[in-house]
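Submitted below is the structure of interest, expressed as structure tokens.
The other protein chains are all here in position, but one chain of the complex has been omitted.
Each chain gets a letter, A and B, in the order it is written, and its residues are counted from 1.
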Amino acid sequence: MLSLLPLPAAFAQGNRDFMRETGKINVVVAVILVIFLGIVWYLVRLERKLTKLEHQTKDDHEWKN
Amino acid sequence: MWWKTLSVVLVLYALSIGLLIPLKPGVVRVSPETAATGQALSLQVYGYNSFFSKSEPGQIRVWLEYDSSRATAAQTIKVLNDTTLEASFQLPPYLPKGEKSTLLTAIVDHPADGVSLLPNAIKLIQDTAFLKSGATVSSMVSDSAWTLQPIDNLHVIKDFSFPYRNVIYESIRNTYYHVPMWFVLMFLFIASVWYSIRYLGKPDPDFDRKAAGYAEAGLLFGFLGLFTGMVWANYAWGKPWSNDIKQLMTAVALLIYLAYFILRRSFDEPEKGARLAAVYNIFAFASLIPLLYIVPRMFASLHPGATGNPAFGSEDLDNTMRAVFYPSILGWTLLGFWIASLRIRYQRLHDRSHGLD
Partner (left out) sequence: MNWRHFIILLQKEFLLEFRQRYAISGIVLYVFSMIFVVYIASAKADISPKIWNVLFWLVVLFASINAVVKSFVQESGARQLYYYQLAEPVMLLLSKIVYNTLLLMVLSCLSFVTYSVVAGNPVKDAGLFWLTLLLGSLGFSIAFTFISSIAAKANNSATLMAILSFPVILPILLTLTNLSKFALGLMPPLATYDRDIINLLAIDGILVTLTFVLFPFIWKD
């Protein structure tokens, strides 16, 4: 049953270069992952800044009231 | 807004179509990779994405090509499976021009897959052992054996598929994910310079926020382009860095904008920082342009369009690829501007709440 899954099979043949498997498709996977993770990292950073700003403005309102 | 929807649609299109469309069939390698003239050669041909068993065995033809008018054809062909052929050749006794050895191109043609070829597939060495003493190869040479079986009636399949290229194989799809990063970087930096120019004309803090916001998003995409390029180059060209014009341009642009952000933050008065950073932005960006003319003269580029490139041929972008590539550029660019606009809106709120606007 497990042998039907392509990924464990690819890992099982440890002496082969993973990034060059099946016509180097894994290079494409790596590139897409880098782009996706990069954009997510940027958005997380932006969200942190926004949260900080939200807290600051909330404090200001409380202080003014 | 409509362009944000468009960016999502286009990036999704590039991701799905760019990954789903198959590669055209190709020849990965042949075995053995050297042979001698006059030999009866049994050649294993390994195909990629090929369907050898879909064609009648008699319809499959294999050649070893010397040049456009000289080739030798396989006499019998046995299909072992969809991606493996066994072709038997009776190699001609002499090379056409009396060379010691030459590299031949392997060509496979059949109705199911069309024609596919592998340049420099096999090294053919002139056999001299059979010559009588005193006789030289050059006196015996004739190329008549090479013109008996011309390459003709090739099957050209017109379907929606990406070109097959040796060395890069499936990673040709990175054209839709890695290459647009460079375009996004350029568009974002141009937008940044544009707002710097406008800021010098009229010192509106909003122009400054835009210049900085576009520059920051440009930095993000620049780093993404650089990293993805290094990953791809490592497996296509063998090393992650190779003094290529686009790599150099990106690296220098990143240096400029990293310096730009340090410059912005080294002033006590924000207005002064914004003004001087705008001046530097314009000056540095303009000085980047001459690199486009200078660098190609000094470093051979590995990117498509340059000579001596083994990975991409002159036809590196065919129409099928264009149908994905251009929408992909537009999609990623709009996404870049979307991210930048979020950054700018954050900065506007921040400045307002801190009384800087």
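The criterion applied here is as follows: a residue touches a chain if its C-beta (ideal position, glycine included) is under 8 Å from a C-beta of that chain, and two chains touch if they have at least 3 such contacts.
Predicted, not measured: the structure shown is a model, and the values here were computed from it.
One chain is not depicted; across the entire complex it touches B. For the chain left out of this panel, the touching residue among B:8, B:125 or B:200 is B:200.
For the chain missing from the display, the contacting residue among B:51, B:160 or B:283 is B:283, taking the whole complex into account. The hidden chain makes contact, of the residues B:40, B:190 or B:255, with B:255. Checked against the full complex, the candidates B:4, B:97 or B:272 give a single residue touching the omitted chain, namely B:272. Interface residues of subunit B with the unshown chain, by the touch rule above, are 200, 252-253, 255-256, 258-259, 262-263, 266-268, 272, 275-276, 278-280, 282-284, 286-291, 293-295, 297-298.
Everything below uses one rule, namely that only the chains that are shown with their structure count from here on.
Taken in their complex, subunit B has these residues touching subunit A: 15, 19, 23, 48, 168-171, 173-174, 177-178, 181, 220, 223-224, 227-228, 231-232, 235-236, 335, 339, 342-343, 346, 349-350, 353. On the subunit A side of its complex with subunit B, the touching residues are 19-20, 22-25, 27-28, 30-32, 34-35, 38-39, 42-43, 46, 49-50, 53, 56-57, 60.
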